[in-house]
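Excerpt of the complex: some chains, original placement.
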Amino acid sequence: MRNARLPPLETNGAPVPSDPDFAARVSGSFARQGAMSHLGARLTKVAPGAVEIRLPYRSEVAQQHGFFHGGVVATIGDSAAGYAGYSLMPADASVLTVEYKINLVAPAKGQELVARGRVVKPGRTLTVTVAEIFAVEQGRETLCAVMQQTLICLPGRADGPPSGQVIGESGNP
Amino acid sequence: MRNARLPPLETNGAPVPSDPDFAARVSGSFARQGAMSHLGARLTKVAPGAVEIRLPYRSEVAQQHGFFHGGVVATIGDSAAGYAGYSLMPADASVLTVEYKINLVAPAKGQELVARGRVVKPGRTLTVTVAEIFAVEQGRETLCAVMQQTLICLPGRADGPPSGQVIGESGNP
């Protein structure tokens, strides 16, 4: 359980992914996610069990006071944590979000959102992750949400069109 | 605690709202929510402590397989539960989502999403709510997510432009 205490994106001591091509697999799945590109989100870091996603501000992701909308904050947190878990799964697996809990701790005000997800406990079937979501204003990060998430690994269902199921979808296998 | 067992939207035995104009207040706040109209969501029922929101399918709220996106499911659940809580708050109050937990239990496949939120425990400062989100396909509802949420009431900050804070924003007063 060494990785339980890792700071985000640190790779020293991180788990060894079963799929050596995990980074390409995560990037490919992210690229196929219509919702992420629709929002304008970019995958900015991928490490074993840790993923960072950034989302620049624009009016489509704002609420009326000019902050990032809470639903958008949850969505990129869900994706960052979900892809962190997916990075440690087998090459032929797909992943679904089982559930998450999110605390919204400050208004998401700034030029950019940064979501950092990491795996707390990988498992053959279930993986537990956390994410922190920060708003970046003038280069300064302010924590605006924290998330704790459960993922399920679906082996033998590679995450690709047309049959794949991906993060952001859900089910109850 | 009578309302803890009320089925959604039943008004018999429901709590008496402190603001007799609660329905107009909820509708007004919903109308000012850019995000809800941006998604195409409609407020279809308002009762004391219970709110229903419907969202027709369109490509902007879908993921690549043609289902409603998980982030959209969470967003309308958050709003339905949040407005259910808001309906019981004083006329001069604003409301923020403190946190929620959501289980995604089936793919959100259909022509429409319906989110039904209701108050489990109202309080002067904190209110606890739940929401069920259904996908409607050929008129048949399938449960796709369940949510349990905590709200905070901010008295003396009426929910209107330009100073108001609304559901979908967040903070940690």
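A and B label the chains in the order they appear, each numbered from 1.
Heads up, the rule we're going with is that a contact is a pair of C-beta atoms (placed from the backbone, for glycine too) under 8 Å apart; a residue touches a chain by one contact, two chains touch by 3 or more.
Values in this document were obtained by computation on a predicted structure and should not be read as measured data.
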Per this structure file, total copies of the shared sequence (2 shown): 4
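Throughout what follows, only the chains that are shown with their structure count from here on.
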Residue numbers on subunit A that touch subunit B, as the complex places them: 32-35, 38, 60, 62-65, 67, 69-75, 78, 96-108, 144-145, 161-162, 165-172
